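With one protein chain withheld, the remaining protein chains of the complex are depicted in position.
By written order: A and B. Residues from 1 in each chain.
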Amino acid sequence: MINALVAFYAFFLNLLAVSIGMAFIYGVARVLNLAHGAFFVLGGYLATALITRLGPVPGALATAAVLAALPPLFYLYVRLTRNELEQLFATYALLLLMEGLFKLVFGYGNYTLADLAAGLGAASVGGQRVPYAYFLAGVAVAGLMATFYLLLYKTRLGLYMRAVSDDREMAAALGVRSPLVQHLSIFLGIFATALLGAVAATWQAYTLGLSAEVLIYAFAALVIGGLGNIWGTAAASALVAVARTAVVMFYPELELLVIYIAVIAVLLIRPGGIFTRYARVA
Amino acid sequence: MRGWLSVVAFIGVAAVVFAAGGDYLKFVAAYVMMWSLAVWGAQLLLRYGLVNFGIGGAYAVGGYAAGLLYRHFGIAEVTLHILTAVVAAGLWGLLSGVVSARVRGVQYALLNLALSMVLYSILLKFYWATGGSDGLYVPLPRFFDASLGDLGLYLLALFFATAWMTLGLVYSQSAAARLADGVRINELRVSALGAHINRQIAAASALASVSAGLGGLGVAYVTSHVSPHYAHWSTSGELVVAALLSIFLPRRWGFVAGAAAYQAVRLFSLQFVTPELFVGVALLATLGLWRYYRR
Partner (left out) sequence: MMKKVTFRTGGTTVTDGVALARYVLEVMPDVKTVVGLNQDYAYGRDEWADFKNALLTMKPDVKVLDELFTPLFATDYSAQISKILDLRPDLVHTSLWGPDLVNFIKQATARGLFQQTRVAFARGEFGLYEGMPDDQIVEGPHYHGFPDPKAYYINRDFVEAYISRFGSPPPYPAYHMANAILGVKYAFEVAAAVENVEWPDLSAVVKIFERLAYATPGDYIIMTPNHNAMRGLSWASQKAVSSLRLSTCTRLRSTRRWAF
């Protein structure tokens, strides 16, 4: 039982890490970022490269610094597109560009911080061995979610973000600077994604071709939870993690299919997403 | 260029390519002409404003029609293959269209993606019947006991491409096309005017799937192989990108030009260490060019 719980916990963290940033960006700025997976992977690559070279603390700081410099670039890039189709096209091109750059800059190897994380040791929970790195990752992700919560519900900027997420024009009519709020949310979303990618390097190996895999999982969690709803996405990640763990435990042949079946089921029954109040389907 | 003239010009170009080109160029030309049918299908749905990341499902259905018919029944007759591909892909398109017509936008894209990935998984898992990830061998088709050689296959590709150009010409004059534009621009207004939008979308989905299925069949002929990867979402992604490229061009022959442009970029990029970088830059350059000419 403990083993199943650990498996669920690990996969839940995994899904949460990849989908939160995308939910945030889509919710407020309505930008569908096909290059989302590439930013996640970039965070992982950078963290591994810098931390193994500079040591844990300087490396982490260096990673954070580099990642903070990225979002404005992405924002400028997206600003150039005018409608959704162009966004799709441009972000797909960006995905390809970034994958190519990864190949040039980082090469073909496997980048992971798992060895460093294993050095932290493990706890024995209910007779099973659970590495401390998992707990640390959980704390990091929970900290990020708490930051999002504080931002969205306790600050004025968060209020504006929620307003823009609901109805952008109305918010603008009421005096909120909608474009600025959207731009800020893009910054934050990209930064959060890359940061989570860095955290995920403690259990995951980064290599070429991962961006596309990550994108699909993020998409699925996003749509199941309801577009642009962070808590919905979190709950959807939990749901998919439960489904996948159950499938592996009881009927492993379905594992290839489980996430797609979940998506189809949710889109057929409640297209707006499971956790939305006002479904935005069209 | 006027409709019929463009068709004739296209036939001329294809003839020149066949006469003057080497084996590789003929192969690429036949591949592009067959693949452009699937691009046409994706473009048709784009006209409704629907981005379909699951069109690979129909694409795979067409290819597997030939593969499975040959593997289990030994049938290599091209007319039977075409018939099966049309019926099977049409059914697939109708079902997926009915199911996905309730949603739009990202949900539509993802629902179709999930459907095509379920097909991918089925093709992968039932490997004793479908050959699994190894795929199936697709023989050179026969037309009433005569095997289509290189020339026959090229003529078949040319026939398909020109038939689809003609179909595109006829379609763009039809009421369905007007309706499609209307749905893309303002769905509520069109439905207030009395159109049954979901039915239209289902029908368009069926037509697009037939088109993609025949495209898949053709590509399977040209490459003599079909694999579950036809149904993977990355294949659909390539089709959508090529369709987006073709949107920048006149609809009549845009789909062939878009298909040709995408394949040319892809094949050219393979010589570099990072082909993705090259394709990404090329796509961005296209976007920039289009913005420049439309400003």
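Convention: a contact is a pair of C-beta atoms (placed from the backbone, for glycine too) under 8 Å apart; a residue touches a chain by one contact, two chains touch by 3 or more.
These numbers come from a predicted model, not from an experiment.
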Open item on the list: For the chain not shown, which residue from A:Val130, A:Leu144 or A:Ala238 touches it across the whole complex?
Closed with: A:Val130
Open item on the list: Which parts of subunit A face the unshown chain closely enough to count as touching?
Closed with: 3-4, 6-11, 14, 110, 112, 114-115, 117-118, 122, 128-131, 133-134, 203-205, 207, 209-210, 213-214, 244-245, 248-249, 252-253, 255-256
Task: Interface residues of subunit B (partner: the chain not displayed) - done: 124-125, 127, 132-134
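The rule we apply is simple: only the chains that are shown with their structure count from here on.
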TODO: Measure off the straight-line distance from the CA centroid of subunit A to the CA centroid of subunit B, and report it in whole Å.
DONE: 32
Task: Partner subunit B, residues of subunit A touching it in the complex - done: 26, 32, 84-86, 88-90, 92-101, 103-104, 212, 216, 219-220, 223, 227, 253, 256-257, 260-261, 263-264, 267-268, 271, 281-282
Task: List of subunit B residues in touch with subunit A within their complex - done: 46, 51, 99-100, 102-107, 110-111, 113-115, 117-118, 121, 124-125, 187, 233-234, 237, 240-241, 244, 247, 273-281, 283-284, 287
